[in-house]
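Working notes, beginning with the structure itself.
For this view, one protein chain was removed and the others were kept in their places.
And then chain A:
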Amino acid sequence: MNPFKADLELKKKLQQLNKVSRDTKAKQMTWSKIERKTVRMNWWDKMRRRLLHPIVIGPAVAFLLLLIIPNSFFNENSPSPHSSDQEIESDGMVMMDQGPLTNDEDDSPVESMKGSEEIDDKDYLDVLAYDVQTESDFENFYQFIQTETVADVGDEYKNTILNLLEDLDQLIKLKYMEEIIDLAQYLDPAFYENYPALLYNLFETDPMEFLNGLTEIDMGSEEVIVSSLTQYGKEKNKLSDMLSKIKHHIGDKSLLNNVERRRWNDLVAALGYEKYAGTDVEGEVLQKSEEVISFLMDDFSGLASFIHQEQGIQILNNPDKKSGLLFSRAEINSMEEVSIVSPLGKQLDMKKDEENLTSNELADETSQHLLDVVSLKYYQDIPNHPDELSTIHQEYPAGLYAEFQPKDMQNDHNEGNAFQLIFEDQEGTWYLVGIIMEGLLDSILESS
């Protein structure tokens, strides 16, 4: 069955909507009205041009200047002959004393008018701010902001509108998440940096809708958004809340879209990192990781003491558990007698004649050339499996992993050469529960 058939049918039906007939009489009447109006406009246009002709406008301007300049000159340079609170104007009108001149009163009429317009605008926007209560209101508001170039208004107005967006009803936020982000970005292209509270508020409303709503954001801005959100979460001690909210949606099929999936993974990785950055947990896991690596190169059985007593360890080719085998701590311990050269060792074999190196030199060589990047992450897209939903986090929801990447591979972005050590907490101590390293399992099976 052609999957596009339904879409094609729908498009055909939609195009029938374009076939509504138009009353020819009404069409003719509309043209008559247009003609009449444009003729009137022509007449006014001619009149305007005649009135603005230099021969007409020149003397008129000169006359006005004669009226205005001496009057203002007289007012400024001569003391008032009247000592009372009232002042008699040259035309005989009596007006109230305006009080001492202030800076405000020094403003030109244009500036004063502009000021009053701003107040009107503000009032109008304030009215808007209090009346966007229904979906229909929001739709009108959305159109209004975009058609009235409100983006040109000052920071005060931006704040008013952005605060309004934050205060919108939850249901409106849910339905119009994309439009709200669009509006905020329209008003302030860097709103995600400048208004982290709004950003967090939208995320909190529904992480999934929020991430899906970031349609117009480029990758560079996306990094800023992730960073802004995680920093805000850290400041407000909400990282755990954020992680639990986002975990709730992991596994959702709608995340299959590559762009949305990338956003999702980046955010969770950043949240995970921020949650443990600088903590004792990070220190413990990183230190254990380095020790595990030295055992991987030298004494495979030495790994046993790091392995989770109940769960054992899974040696995986990729984060999918189906790709690996489970070994108990005892099984790993029994490998003492078996000579296993892990892919890590093999990589070194190819790079250097390490047989001539002492173990210390080997370790130095390793840290210098091979294991340059050590980072603790909570969750990340699967290397080489961009279209699958199986991730480390899904396989090990309570796990933390340290990722190691060969230095010479960094510039190639060849994630396939990275490997991960996964740890899980058991009564306050972090144990190794998985190693994801392509080829390691084959080495073990060949040797045993």
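Convention: a contact is a pair of C-beta atoms (placed from the backbone, for glycine too) under 8 Å apart; a residue touches a chain by one contact, two chains touch by 3 or more; residues count from 1.
Just so it is clear, contacts and distances are computed from a predicted model.
*Asks:* For the chain that's not shown, choose its UniProt protein name out of "L-serine deaminase", "Tripartite tricarboxylate transporter TctB family protein", "RNA polymerase sigma factor" or "ABC-type glycerol-3-phosphate transport system, permease component".
*Replies:* "RNA polymerase sigma factor"
*Asks:* Counting contacts across the full complex, list the positions on chain A that touch the omitted chain.
*Replies:* 6-7, 9-11, 13-18, 20-23, 26-27, 29-31, 33-35, 37-38, 41-42, 45, 124, 127-128, 131, 133-134, 136-137, 139-144, 147, 176, 178-179, 215-216
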